[in-house]
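Here it is, the structure in full.
What follows is chain A.
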Amino acid sequence: MIDTIVRFSLFLLFPPIMLGIVNRVKSIFAGRKGPPILQTWRDIAKLARKGLVVSSTTTWVFLAGPAVALATMLIAGSLVPYGPFRSPFGFTGDVILFAYLFGLSRFFTTSAALDTGSAFEGMGASREVTFAFLTEPALFLALLSLARLSGSLDLNGILLGPAGGFSPATAAPLVLVALALGIVVLAECSRIPVDDPNTHLELTMIHEVMVLDHSGPLFGAITWAASLKFFILSTILLHVVIPMSSGNAIVDWLIFLAGLVAVSIGVGVIESIMARFRMRRVPWFLTGALLCSGSAFVLLVR
Partner candidate 1 sequence: MAFAMIFLPLLLAGVAALIPSNRARPWILPVAGVAHLAMFVAVVAVPGLADWSPLPGAGALLGLDPAGTVILGLVSGLFALASFYSVGYLGHRQDRPNRVFVAGLLGFLGFASVVPWSRHLGLAWVAIEATTLSMAPLIYFNHSKRSIEATWKYLLVGSVGIALALLGTFFLAYSSLTAGLAASMDVDTLSANAALLSKPWLRAAFILALVGYGTKMGLAPMHTWKPDAYGEAPGVVGAIFAGGVTSIAFLAFLRFYVIVGRAGEGLFASRLLLPMGLLSMAVAGVFMIGQRDFKRMLAYSSVEHMGILMIGLGVGAPALFGTMLHVVTNGATKGVLFLSAGNIHRAYASKSTDRVRGALRRLPISASFFLAAFFAITGSPPFGPFVSEFTIISAAFGAGHYLGAALFLLFLLIVFVGMGRTVLTVLQGRVPAQDTAPGDAAYRDDFLTIAPVAILMAVVLLLGLWIPAPFGDLLNGAARWIGGQS
Partner candidate 2 sequence: MSSIGLVLVAILVSAVSGLPIALSGGASRRGQAWSAILLVAAGLIGLAGVLPVFVSPEGPPLALAWGLPAGTFSVGLDALSGIFLVPIFIVPALGAIYGLGYWDAKERPADGRRLGLSYGILVAGMALVAIARDAVLFLVAWELMALASWFAATAESEKPEVRRAGWVYLVATHIGTLALFAMFSLWNAANGSFSLDRNLAIPPDSAGFIFVLALLGFGLKAGLVPLHVWLPGAHANAPSHVSAVMSGVMIKLGIYGILRMTSLMPAPEQWWGWTLFAIGGVSAIAGIGWATGQGDIKRVLAYSSVENIGIIAIGAGLALVGRSTGRPALVLLGMGGALFHVWNHSLFKSLLFLDAGLVIHETGTRRLERMGGLAKRLPLAAALFGLGAAALSALPPLNGFAGEWLIYLGFFRGVTVGAANDVPAVAIGAAILATVGALAVAAFVRLFGTVFLGQPRSDAHGEGHVSPKASRNLMLFPMILLGFACLVIGLSPGLLLPALGRAAGDWGNLGEGASKLTALADFSWSLPLGLTLIGSIALLLLFFSLAARRAKTAERGTWDCGYAEPSSRMQYGASSFGEFLGRNLLFVRATLKKGRRPAGAFPDAGFFSTKSPDPVLDLAIRPLAAMASRGLGRIRVLHQGQTQIYLVYVLLATIILLVAGVIPS
Partner candidate 3 sequence: MRDLLNAILVIVMILNLFALGTSRINSVIRIVAVQGALLGPVPLLLHGAEGIRGASILAALAAVILKGLVIPTIMRRSLRAADIKREVEPFVGFLPSVLLGAAGTAVALVFSTRMGSGGGAAANLIIPAAVATVLVGFIILTTRWKALSQVIGYLVLENGIFIFGMLLVEAIPFVVEMGVLLDLFVGVFVISIITNHINEAFSSMDTRELASLKE
């Protein structure tokens, strides 16, 4: 009971903070003090209160983009187990639904981008859908390898791993899976080196350029959805990186939080020390993810 409450409050509140952590780390690397950790929450609150500008070109699809993005992320997040704490809604095959919810959100966000009729947002949409066709199979193969390990068909079982924890023999594939998931996190959450969330040249953007025209509550929803996505994918990554649980709930929650913070810091570090790939390099990077998860699988069944 408590766990469920914790779980939901964490899911609803923590994600923007993760983004805050990332930005903080980046500014520290840049030698600045940087914005407070809660900055993202402030932005969202402000945006929610602001009025919004809607282009006369657009239709309901334009509004549907953020709505679907937020709704899908909320549902997807409630399907994943956090640390050792199972999701209350797990069912056989939920893993497939989980993956396709991302597709649903992509469908509407990109459509919303096209709805504005702006060349830049069209460009962003085109890139978004292009990269997805490399990340999706990578994610699926990663999940399949885990399913193979755990012999289970639902996210809880798959992510929590076999009853006795992962056997040491499976370390190598797990590392590969972790790598693949790491790349997927970077790509899906449009972080460097795939995408630069706060560049100023629209031509080089992917995700940010898609939402150029969204303002006010719409943009707030988008930001929040983005942070939720970050949170969810990081959670999955954590399951592979630290697949352990002490019996004690509090300790486990703390471990989990620590993990999330660690991921955020890691992303921040990567963003600080790496540069964005040139657009045509990105597919190779993502293919890397595909290869990792693929070879992980091959290692498993061999």
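Going forward, contacts are C-beta pairs under 8 Å (C-beta built on N, C-alpha and C of every residue); 3 or more make two chains touch, one makes a residue touch a chain; residues count from 1.
Selection rule, in plain terms: all candidates are chains of the complex that A comes from, given by their letters.
Because the structure is a prediction, the values reported are computed rather than measured.
Asks: Contact as defined above, complex as supplied: which of the candidates 1, 2 or 3 touches chain A?
Replies: In this complex, the candidate that touches chain A is number 2.
Asks: How about chain A: which of its residues touch candidate 2 in the complex?
Replies: 51-61, 63-64, 66-68, 70-72, 74-75, 89, 91-97, 99-101, 103-104, 106-107, 110-111, 114-123, 125-127, 129-130, 132-133, 135-137, 139-141, 144, 147-148, 151-153, 202, 212-213, 216-218, 221, 280, 283, 290, 294, 297-298, 301-302
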